[in-house]
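Mind having a look at this structure? Questions to follow.
For this view, one protein chain was removed and the others were kept in their places.
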Amino acid sequence: MHHFTSIHDAYNIPQLVNEALLMKRAPYSDCFIGKNKTIGLLFFNSSLRTRLSTQKAAQNLGMNVMVMNVGADSWQLEMNEGVIMNGDKAEHVSEAAAVIGQYCDIVGLRSFPSLVNREEDYSELVLNQFIKYTGRPILSLESATRHPLQSLTDLITIQEYKKTARPKVVLTWAPHVKALPQCVPNSFAEWMNHADVDFTIAHPKGYELAPEFSGNANICYDPKEAFEGADFIYAKNWSSYEDYGKILNSDPAWMVTMDKMKLTNDAKFMHCLPVRRNVVVEDAVLDSDHSVVIQQAGNRVWAAQTVLKEMLLSLAKKESPYLF
Amino acid sequence: MHHFTSIHDAYNIPQLVNEALLMKRAPYSDCFIGKNKTIGLLFFNSSLRTRLSTQKAAQNLGMNVMVMNVGADSWQLEMNEGVIMNGDKAEHVSEAAAVIGQYCDIVGLRSFPSLVNREEDYSELVLNQFIKYTGRPILSLESATRHPLQSLTDLITIQEYKKTARPKVVLTWAPHVKALPQCVPNSFAEWMNHADVDFTIAHPKGYELAPEFSGNANICYDPKEAFEGADFIYAKNWSSYEDYGKILNSDPAWMVTMDKMKLTNDAKFMHCLPVRRNVVVEDAVLDSDHSVVIQQAGNRVWAAQTVLKEMLLSLAKKESPYLF
Partner (left out) sequence: MHHFTSIHDAYNIPQLVNEALLMKRAPYSDCFIGKNKTIGLLFFNSSLRTRLSTQKAAQNLGMNVMVMNVGADSWQLEMNEGVIMNGDKAEHVSEAAAVIGQYCDIVGLRSFPSLVNREEDYSELVLNQFIKYTGRPILSLESATRHPLQSLTDLITIQEYKKTARPKVVLTWAPHVKALPQCVPNSFAEWMNHADVDFTIAHPKGYELAPEFSGNANICYDPKEAFEGADFIYAKNWSSYEDYGKILNSDPAWMVTMDKMKLTNDAKFMHCLPVRRNVVVEDAVLDSDHSVVIQQAGNRVWAAQTVLKEMLLSLAKKESPYLF
């Protein structure tokens, strides 16, 4: 694995999941694999889970970690080419990324979408500029359209908690007070479409994800129907892809409640967090045995550690091709 | 020691002080005790001494350290239960704390009081929510009503500098331009009341600390009288507990001056810092041999390191009960 920015960078997903579950049992068995390797974690946006779990994963592998809040700690970056830089951006990504590449063996990057310009967001400008200019493997810590470390975590968690060979997994849209990116649902859909699950996406009309992400999922427009017989309820708000970045609906019927959970096959409740209580999901659900959101967040470490190990092995193969 | 949030978590205080003074002589003798253990240091407020000394203490013990400015780096947290989270808080403490507990073996937390609502502040809402939800030992880095690492440091420093078996220790209020918490005086009083010292608190009327903290201390309302024969002058401003969070007095007669220091038994001058020069205390005092504020701040490392060692040993006992 060179970069890790989407499911397409993972060539054997079941093996990745198994590796992560083994790592969870022996977290320090690869504690020398990252010796003298440095990861830079660059945040253009807020982060709690990703910040801490990736830092921990890298330390478990013996790496040096440098964390930077790009805007606050360093300079505003110009992302577009050919610009006369006489505005508020002090540095161009082509220099910043290349320089960071001089100091880091792997570069982790979080950069949210604007939710203003769909074409620009879906072109993954920032992520791709860093891929182009760092000259190093890039680990996505959530980009404009995807959050692959979250999705791998989700798959690990489903593998851990599933009670049938092919569980019914439901991604359900839920209301929210702010317009949120489509990254998590996009990415979750992409991974579920590759997994051995029966996959449904439930949302109000107008909240259809981009077809390249929803793929062959069953689509359901009823806030209750999809819950029937579900083994996993994965809740998430997102803003509209069609009417890009807009909030079209705030119908509380889409909030996840105990009443709706009773329709399921004693489903586990999942969410990537942060979650707004009593807006996206009732307290009663989060505080019940249905909820595995904390365990799910805990698995972020093992997803990151597995991916970093794969990336470090790829680097080692490049450096010493005859050793392998 | 499981948590460390007040003097009540320390069962043998003289031993803790001795351990700290030993550690100061051999800082790296326990450099493997924290191997593969992670501490998260969470700051809701500014910090210099606490941030750096706790980080250093943890590194001296071989721990991994992750530092996070909660508001700036991650999300605004909702602290109250049962809330419909449709405001500006993106995450509830019940998730945030539990998730942080997934990544950290010990969680350090700094959260100042609002100084608006006394009942809420003195209920230690934030600290207690973290205790409730992280599932990990909590190390207070100063909470709404106490600063126990500072107070342990103060006791260590008094032990180091005292010239009589039972020194006279005076906590004196001093003027300030901003309304400050009662944490440091509360905590200092609490620890002095348990120590083998003759303890006096001097302040203007209206600045009485909560009785559970002032305890049996001698109270003195005269800005000079308390200095007579003192071995240690510990200066600190605080806002009123009675007229909660208010500044009732700014009489410069309460500033610590060389004239007043001359009344003492060649007392050492202490302050937790940061200190406003020529408002709380004259330059002449801080720049004289009376002052041990820098050595006191230096002792923050040994207080933190001793407490962290105790917490790590407790964790080890839990993990391997038959080893002990």
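For reference, chains read A and B in written order, and residue numbers begin at 1 within each chain.
Rule of thumb we're sticking to: a contact is a pair of C-beta atoms (placed from the backbone, for glycine too) under 8 Å apart; a residue touches a chain by one contact, two chains touch by 3 or more.
Since the structure is predicted, the reported quantities are computational estimates derived from the model, not experimental observations.
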For this session: Write down which of A:96, A:144, A:189 or A:202 is the residue touching the left-out chain.
Result: A:96
Seminar exercise, completed: Of B:18, B:59, B:128 or B:265, the residue touching the omitted chain is B:59
Seminar exercise, completed: Checked against the full complex, the residue among A:85, A:219 or A:253 that touches the missing chain is A:85
Exercise. At which residues does subunit A meet the chain that is not included here?
Worked result: 36, 38, 40, 64, 66, 68, 72-75, 78, 81-87, 90-92, 94-96, 98-100, 102-104
Problem set entry | Chain not shown, touching residues in subunit B | 27-28, 31, 43, 46-49, 51-53, 55-56, 59-60, 69, 72, 177, 273-279, 283, 286, 293-295, 297-298, 301
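The rule we apply is simple: only the chains that are shown with their structure count from here on.
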For this session: Would you kindly tell me how far, in whole Å, the mean C-alpha position of subunit B lies from that of subunit A?
Result: 39
